[in-house]
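One structure below.
A single protein chain has been omitted; all remaining protein chains appear in their positions.
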Amino acid sequence: MQTAALVLFAAPVSALLLGFFVFRRWRPEKTHWPMLLSCAAVTAASLWMCVRIHDGFIPDNVWELPVYRWACAGSFVLEFGLRVDGLSAAVLGMVSLVSTLIHLYAVGYMAEDRSFNRFFLYFHFFFLSMVGLLVADNYLQMYVFWEGVGLASFLLIGFWYEKASARAAAWKAFLTNRIGDLGFMLAVFLLLSSLGTVRFTDVFARLGDLPHGTLYAVAFLLFMGAAAKSAQFPLHVWLPDAMEGPTPVSALMHAATMVTAGVFLMARSMPLLREVPGVLAMIALVGLMTSLGAAAVAATRKDLKRVLAYSTVSQLGLMMVAIGTGNLFGAVFHLITHGFFKALLFLCAGSVIHALHESLNGAPTASVDDAGGLARKLPVTFGAFLIGALALSGIPPLAGFFSKDNILEGVHATGSLGLYLLSLLVAAGSSVYIFRLLFLAFLGERPEQRGPKAHAHEPGFRMKVPILALAVFSAAAGTLGEPLAKMLGAAAPHLDLSISFAALGAAAAGILLAWWAAMRRPSFDWKWRRAQPELERILDDDFGWQSFTAACAGRVAAFSRRLSDSWEKRSWDPFTESLADTAVGLGENLTLLSRGALNEYLWWIVVGASVLAGAVTLCF
Amino acid sequence: MLLTWLWLAPALAMIVVWAMPSRGLARGTALLFSLGLFAYSLWLLAPYSEGLLHLEELGVAGPLGIRYRLSVDGIALSLCWLSALLTVLSLAASWKADVPNAFWASFLGLEAALMGVFCARDLFYFYLFWDIALIPMFFIIGLWGSSGRRKASLKFVLYTFLGSLSLLIGLLALVTLHHQATGVWTWDMSALEKTPIAGRAALWTYAALALGFAVKIPVFPLHNWLPDAHTEAPAAGSVMLAGSMLKMGLFGFLRVLLPVFPDLSAAALPVLGGLGVVNILYGALCAMAQSDLKRLVAFTSVSHLGFCLVGLFSLTAAGIAGASLQMLNHGLSTGGLFLLVGMLYERAHRRGLNDFGELASRTPIFAFFFAFILLSSIGLPGLNGFVGETMCLAGMAKASLPLTALGLIGTVLAAAYGLPAFQAVFWAPAGPGSASPGLADLDLRERLILWTLVALILWLGLYPRPMLELLEPAASALAQR
Amino acid sequence: MTEAAFLLCGAGAVVFAALALFQRTLYGSALCLLGVLLQVAGAYFLAGARLLGLLQVLVYAGAVMVLLVIAVMSSPPRLARPFAGTPPAWLGWLALLLPFAELLAFLRLAGPADGAPWRWTPGLETQTASLLFGAYAPLTEAVGLLVLVASLSILREEP
Partner (left out) sequence: MISPAWVWAISGSLFILGAAFLVLRRQLIAMVIGLELMINAANLNIVYYAARRGDAAGLAVAFLVIAAAAAEAVVGLSLILALLRSDEAAETDRLQELAD
């Protein structure tokens, strides 16, 4: 295990150093080789760790290794260490697998981009931070890599920094994450000041002596951090704009790995959350609200990647619902399967954009208007997209069915019918928007679509291999249920037939609705937009939330301008400088006294003498 | 005599450099000497035992118990290193400037005064060096600054003199009150610790001393001199000003106020801690709205020192160690930023944010260094800024949670002023009148300077333990009181 | 009685001073000053300091007034007679004759000083004289020298 952990960190760091110092100067177009090698090494190490933990070689599935003492200060000691247990090994396995495939895909996708080297440096830096985040053994170390991931997303979203929209999206993503990190950090400080330590084992062991108020606050603040990173309701504004980045970035970070960090944090602090049922209920509610809202918006978007982005937000909401209902296994299982099929969907969208490259003239995303009838031109991509769509909507043989079904069982077990029905609605919604996209983009052409009548070509071999691999994984991931349950020490998943049938029915209903809307009435999608422009604007604006956050940011900026200009420049600065002028003015007035009029001098003498005399007489 | 050399050597070197016949010679000796002094200050760690290095007392007790006493503890030693290092870097950075010998001499003079302040054990010598430090900085800003230097240097001097006046009043009051209470004339800091003075008199002395130090840290209402002084000072000047002169105020709090009035400091926590938080937020908000790069960096240093203040007044070992570490970090990252802005100004003679366009593609090396040091200054974890801020706020979390939360908002605002500035200068396309086209990338000398800074930032960020162990005993000693 | 006379002389001095203030011409003021000086001299006599009174008349009313008159004469006409007109004649007569009238009136009414209710200490003046040239000798010499030096200031060095 020691060596595996060492490989986890040594490989990416050495690849980065090689890439930055060696390849950047001499052979920038070859930088992907060290990166791919390190990805392979990390995947091997993590899979090996999964096997070790699965087979029970590690006592009670937790392996810890304190590395070094980072800082000691008075009462508390901050140490860096590694902790690999069932949860982190499983997620690490999925993350490293998906990252390797997406790295491979990115080689093809970014082949002709001029800053190829810079892209891979940032990409691999993200991979390093993600790995670091998953194996951290205390909250502070997790926070360090947490912000590292945030920085990587800033750099990668703003990769094509010539475009103003990319710059704005990058900055928006980083700022929203920073707001979430504020909560995370405050929770860390709360723990530090009350318990004196932030190591998971110590914190969960001494949960008892935390006063209930602090416990409640810590749980809420941790959720705030997770909400920012996993794009939950109040802080989800950055994810749709994050599609400005290149597609491999959207695939890896904003679909499979980075956004799941929030859910991972929640899963990691499950013992703490279980102490505070109120927060759990709140998490379930927020998760449900986010997934419903995102599903509704996703079903109406025209841009390929935006639909997938909102779908990610919706699926993450579902995972949060699972966490909220205390179903840790369901959430993690869905996280893993979602990682596979969402990455697959994004990669297929990537090849579509790559294929339509000429007609898009450089736009990072393709709209449904540009696509249309692609199935004939891109058969492989269509097949993979179909598998991904089926997995996402939860059709039995594929992965989505098992994990979503488990979540629904968890929700059903809580007994609240409303929650269960709404979750079913979310399941239906997810199949609606993904199949609408499938029908619009791949099958049947519409008059409004400027689709590739002539020349869409299948993407290169290097991009096809990862797509096919991911297709296989998203098909087979369903079987991962039992081993994952064993690793997490949770109960083995059993299929409750009634719930699975209900879920299957919802999914089928969704597909039928999508088929009816897209295929039976070809131009329905464009007609209702013209009919209700108002509805279109609200949905585009996230029910008004995007403009609200933009307005808040604008108000803060205006306050800062007012503070620095009107207060600093025009009132406080001149005030202090005016002190000098008043002193000078005082001096000048005093000089007027001695203008040379002798009589006045004498007059002052007489006045002075009389005052003195008066004082003397007063004294005696 | 070890410590006396620390300030006496640069003073002598100042005279020697001033008298040098040729400018090249003066520049060379100044740089070599500052390197030597830096090595010497590092070597000073060897005899450094637990707690104080050692008490150097020379001569006989003068009138009113004044005696030439020097001593240095972990915090003071680290600040000496910082000033020595920053002098080396600023001298190296202004290598190409065509300036007379006096320029190099005044830097050495400034270094001498700073060393004096950090090592002084006797309040009288502390005050003496405190005021001497002002003179070279006045010349640096006044003679070699940019366009508005007259007003800025005058404002700087008037503000700081006001501060040192209040400091003098405070010191005199302290000593006389101490004499009345104990009948002993003494200026020695360790003797004055936990003075038996109490009641209104102690309050007024505390207020006077605090005002004197607050002007130097620039606490919120008294900070007007900082942006002007920085925008008008030459690059090397603002590195020294931000890097080590601002620390004199904090060092004063640390060395004089906390040990002498422990109970009052505890009582002053909400006031001064609150002011620290106001400093953080005010600095960050003003930085967000600046269009001049140097003024932006000046306001960031106001925000960083707010963290130090918060850490200091948490009166916990973690807080104080964090504050002293944050002083070092601020010296490195803001010093680095000023060096970078100086290099930019050296090439383009312009500092506006929107004067430059896609520098990332034109000067990639410069972009890398600027990004790295900017990230360290907005507190990206893994770099040094984060360590300092976390320790300060963790210390304050014990004392009062609302202040910690407000402080944390400061870190969010840090991202809000840091990244847009970075994007405007490096990512945004070059505007019509921008100065980007003709810019040359960094040459070897500049790269060397910046690599040392990057190395230090990374070392303090990833493995701050050795430095913390140096600061730890002094901090916990203060906290226990 | 002599005290009353003393006060009378003083009052006279005040009257003359007031007159001087409102004289339109410098001559007038100078004359009134002469009046004041004489009245004060009279007061000294009544106070029994006869030598002092004599000195007052001799030094003050004599020498200083002469200087003053010379200064007034040499001042530019516009200045000396700002409002055109000479000082009223009665003023001059009054200034000169009033002390004599007082002296006469006093001598006739009260007789010689011996009847003074003020219990003059006899030999007061002899004591002052011996004092002046005894204990205060250096002082009187210095004052004499002072007067000599002061008079040098009159010499006008040729430009």
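Going in written order, the chains are labelled A, B and C, and every chain counts its residues from 1.
As a working rule, contacts are C-beta pairs under 8 Å (C-beta built on N, C-alpha and C of every residue); 3 or more make two chains touch, one makes a residue touch a chain.
This structure is a prediction, so every number in the text was calculated from the model and none was measured.
Although it is not drawn here, the omitted chain touches the following shown chains in the complete assembly: A, C. Only one of A:212, A:494, A:520 or A:595 touches the absent chain when the whole complex is considered: A:595.
Residues 3-4, 6-7, 10-11, 13-14, 17-18, 20-21, 26, 29-30, 33, 36-37, 40, 43-44, 47-49, 52, 55-56, 59-60, 63-64, 67-68, 70-72, 74-76, 79, 117-118, 120-121, 124-125, 127-128, 130-132, 136, 139-140, 143-144, 146-147, 149-151, 153-154, 156 of chain C touch the missing chain (whole complex, contact as defined above). Listed here are the chain A residues that touch the chain not shown: 595-599, 602-603, 606.
The definition used in the following text is that only the chains that are shown with their structure count from here on.
Under the contact definition, chain B and chain C share no contacting chain. Ranked by the number of C-beta pairs in contact, the top chain pair here is A-B.
Chain centres here are Cα averages; for chain B and chain C they lie 79 Å apart. Averaging C-alpha coordinates per chain places the centre of chain A 37 Å away from that of chain B.
Only residues 155, 158-159, 221, 224, 227, 282, 285-286, 288-290, 299, 316-318, 321-322, 358, 360, 375, 380-382, 386-387, 390-391, 393-395, 397-398, 401, 404-405, 408-409, 411-412, 415-416, 419-420, 423, 426-429, 463-465, 468-469, 472, 475-476, 479 of chain B touch chain A when the two sit together in their complex.
On the chain A side of its complex with chain B, the touching residues are 68-76, 140, 143-148, 151, 154, 158, 161-162, 164, 167, 170-171, 174-175, 178-179, 181-182, 185-186, 189-190, 192-193, 556-557, 559-561, 563-565, 568, 572-573, 576-577, 580.
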